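What you see is the complex with one protein chain gone and the rest in place.
Chain lettering (A, B and C) follows the sequence in which the chains are written, and residue indices restart at 1 in each chain.
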Amino acid sequence: MGIRVAVVGASGYAGGELLRLLAGHPEFELVAATAHSQAGAHVAAVHPQLSGLDLTLSATSPAALADADLVFLALPHGQSAALAGQLPAGVKVVDLGADFRLQDGELWRRYYGGEHAGTWTYGLPELPGQRELIASADRVANTGCYAATVTLALAPLIAGGLADPADVVVVAASGTSGAGRNAKAHLLGSEVMGDLSPYKVGAHQHVPEIKQATGATSLSMTPVLAPMPRGILATVTARFAKQGDPRAVLVEAYANEAFVHVLPEGQWPHTAATSGSNSCHLQATVDADSGRIVVVSALDNLGKGAAGQAVQCANLMSGLPETTGLSVFGVAP
Amino acid sequence: MGIRVAVVGASGYAGGELLRLLAGHPEFELVAATAHSQAGAHVAAVHPQLSGLDLTLSATSPAALADADLVFLALPHGQSAALAGQLPAGVKVVDLGADFRLQDGELWRRYYGGEHAGTWTYGLPELPGQRELIASADRVANTGCYAATVTLALAPLIAGGLADPADVVVVAASGTSGAGRNAKAHLLGSEVMGDLSPYKVGAHQHVPEIKQATGATSLSMTPVLAPMPRGILATVTARFAKQGDPRAVLVEAYANEAFVHVLPEGQWPHTAATSGSNSCHLQATVDADSGRIVVVSALDNLGKGAAGQAVQCANLMSGLPETTGLSVFGVAP
Amino acid sequence: MGIRVAVVGASGYAGGELLRLLAGHPEFELVAATAHSQAGAHVAAVHPQLSGLDLTLSATSPAALADADLVFLALPHGQSAALAGQLPAGVKVVDLGADFRLQDGELWRRYYGGEHAGTWTYGLPELPGQRELIASADRVANTGCYAATVTLALAPLIAGGLADPADVVVVAASGTSGAGRNAKAHLLGSEVMGDLSPYKVGAHQHVPEIKQATGATSLSMTPVLAPMPRGILATVTARFAKQGDPRAVLVEAYANEAFVHVLPEGQWPHTAATSGSNSCHLQATVDADSGRIVVVSALDNLGKGAAGQAVQCANLMSGLPETTGLSVFGVAP
Partner (left out) sequence: MGIRVAVVGASGYAGGELLRLLAGHPEFELVAATAHSQAGAHVAAVHPQLSGLDLTLSATSPAALADADLVFLALPHGQSAALAGQLPAGVKVVDLGADFRLQDGELWRRYYGGEHAGTWTYGLPELPGQRELIASADRVANTGCYAATVTLALAPLIAGGLADPADVVVVAASGTSGAGRNAKAHLLGSEVMGDLSPYKVGAHQHVPEIKQATGATSLSMTPVLAPMPRGILATVTARFAKQGDPRAVLVEAYANEAFVHVLPEGQWPHTAATSGSNSCHLQATVDADSGRIVVVSALDNLGKGAAGQAVQCANLMSGLPETTGLSVFGVAP
């Protein structure tokens, strides 16, 4: 018999992607999917791509989750702690929200507002030593989507001493699903198609998360909304702390990773190649004019940036092979 | 040990989708993928979404296919016959091209030009009796993408006597991958984004295929190129031959089908919900003003419209459960 | 000194396009632009494309319009009548809403609900005799966007006796701005990009308007939402009532029109070519298989489908050359 899992906040985009992945997962058995305003709806009325899945969304409550061995929380920031506190200790939890990512409560309050709920094991298995911590944890805080994209590009270069942690500049563009399923005027198709628009310039809440995960001490990050449903492309540049070959460092760091691919020289990552997958594509070079390290990182914000990452962590927490139910390959074109 | 399969014409969009599906197929073992100008290239240089797949494209030749039990042909129209004729009789073949779809050689010459190569079993398992024919066939002609979309909507209504076969009007819009991976100016992103453009109005080569598969005798079809990579949405209207409930006819026709879903009343198919899947979504109504039957059909032109359909046929031909290695669920948003 | 004009409902997409056209109009002087929830905002905060225009939106009231010789109403359906009734008789009004388009009050109530406010001169100058009526009218009801697209394609063919008015089938796809600037979940960029979705199948409110304007007696219309901000492409098919050359009929009907272009034979209209312009592109053929007339019509739903059409009518009402301040040429790619 499978491991029984539940999804809380199943009506959003990350929730929908989780349901899709779980429907194809050979070891996880979905026993509940809950929502707030959509409780009572058939899943295919909320997520038409899941037509054929026999599932009705229920209202979120601890009772609705009573049968689950492992619970995925896909709630808006600030709402995970209350529910998590009501779950029995033996129930494993992966939180796709930000509530438990940061170690520094003061930073949490500054970027998110409200009280800091605490700190859970950070859910990025490819960080050194992190896979083991996740495998033995009952509570895991899944990465932010920009944070995953940038951290995979940057962490080995700072750890290896090549990149100056005090001089990192990031411009990262995301598809619109990263902004969630919120009916806001600036996210309308009419506004976003044919358009690139920056937002939260120098003020994005993933900055402290990236710094914590990579050791960067000074990070300029400009997020950009891009006219596509999925995908993040991050350009990460840093000054050299000591000379070296940044691509070689990445190749070594990820030599044994199933989901992080340093592309052959001359081939650059692009988002469509990772769409629908749990893969992150990387490439690095040294800028000819400035001498800066330039790394480009691409992934699917709903895949390796959210739901895929969460399933990868859940696999580890459940003693399953890490790749179970996840695709290395993207859906393109 | 698995069934050994090969893909000929692996560098195009349908070829790439075939490789993606085969990479995740539990029973098929990919033993060769061939191409013409891209022979010798690593698959991920041609299809970056397949990064992580250890495969080099070889040149197309019968020798390159010697190890295969089953061969998928994804070649331009008119090129399948020559190669198919060189394959041993025991080798199963699914042709994604048009060469063997039509029974009437005169129609083939009119719409495609050149000599008619012959007629193979038509690869649409959901047509009455067709599943059994495919299961026992060694050679199967996969459906055209528009043909699959329209036939699934129309065939039961004509077979059931509701739709007048002499009065069918179709407008069908397709994502650009349906036009293939051809570097033509009118297919450039700059031209297609923000644009809808009709083409081959009243002259599309899938018209005779749809008529043959559905029994329609008069069919007006206007194809439209739409600004998206994948997906076909067909609006099929017909005059009533006898009154009845068109939705009920479709519900009954597809009650036991895994991949053809008649949506709940009030919910209309849209292409994104089928993206990356092998599903076709249908809905039908009676037009309030004209009294015509209106059916809308949506599928992924590279999935149920090409590579997914081909794998479904290959499963049948190989004695496997029809759904093996195929997804019912779309990747959305 | 110019003719003083005002825009009511200036915060929506049609309102924004009106402001853009009026900003470049050599004879109209914009004296007021009003809005509801956005009253008090600078125009560029609401319409960033109008950065550089010195204008603040005011609250909608008769007093705010006291200086205007001509008022454009771009309000939601059902809201024009109340305001129009408060404007002095000498003030000219062009209503971009549906309130005064239909002659049949019963149809108005069925498709829009609420009380029918009355009937104004229909604002499609290219209909025979209509230009003169508009030029002498004080109150003009601008066309609906689908209605303009379909009527320009169909009216001459019914008037000329070629098309059977009892057998018309239309499938028309529109960019998302046609759905207005409403923050609804199904209009989010994440939902519409990569997607085609039908809506109001057989039940769209422009059906009675098209029938009234063209003389069609039976009309099946399927509207489709397309992944682009602007543009409508309508495929209009009809059975022949008597044989003839549909393209020749269109060529003759529009020989002297600045904004309606029957394209050279073999060239089909596409929406991008009309983007930002007041032009409508047409092409016609006879379907080879069914013998039906097929006309394809393309225009910009915010241009000839809304704001451009309204300025064209206002030019006529003001004794100006009809093309003043309007572009024949589209912005593409």
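In this text, a contact is a pair of C-beta atoms (placed from the backbone, for glycine too) under 8 Å apart; a residue touches a chain by one contact, two chains touch by 3 or more.
Keep in mind that what you see is a predicted model, and the values were worked out from it rather than measured.
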Checklist entry - Out of all the chains shown, which come into contact with the hidden one? => result A, B, C
Checklist entry - Any idea which of B:228, B:253 or B:328 touches the chain not displayed? => result B:228
Checklist entry - For the chain left off this view, which of A:179, A:228, A:253 or A:280 is in contact with it? => result A:228
Item to check | Sole contact to the chain not displayed, among C:9, C:223 or C:276 | outcome: C:276
Item to check | Residue among A:41, A:171 or A:251 touching the omitted chain | outcome: A:171
Checklist outcome for this item: Of A:61, A:119 or A:197, the residue touching the omitted chain is A:197
Checklist entry - Of C:52, C:129 or C:319, which one is in contact with the hidden chain? => result C:52
Next on the checklist: Need a quick check: the contact residues on subunit B for the chain that isn't drawn.
Outcome noted: 13, 175-177, 179, 181-185, 187-194, 227-229
Checklist outcome for this item: Where subunit C meets the left-out chain, the residues are 13, 16, 20, 23-24, 42, 44-45, 47-53, 177, 193-194, 229-230, 258, 261, 263-264, 267, 270, 272-277, 279, 281, 327-333
Checklist entry - List the subunit A residues touching the unshown chain? => result 167-169, 171, 173, 175, 190-191, 193-199, 201-203, 207, 211, 218-222, 224, 226-231, 233, 235, 237, 268-272, 275, 285-292, 294, 296, 298, 333
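The definition used in the following text is that only the chains that are shown with their structure count from here on.
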Checklist entry - Which chain maximises the distance between its CA centroid and that of subunit B? => result C
Next on the checklist: Regarding the subunit B and subunit C pair, does the interface count as same (over half of residue numbers shared) or different (under half shared)?
Outcome noted: same
Item to check | Central chain (by mean CA position) | outcome: B
Checklist entry - How many angstrom lie between the CA centroids of subunit A and subunit C, rounded to a whole number? => result 44
Checklist entry - Which parts of subunit B, given as residue numbers and ranges, touch two or more other chains? => result 193-194, 229-230, 270, 272, 275, 333
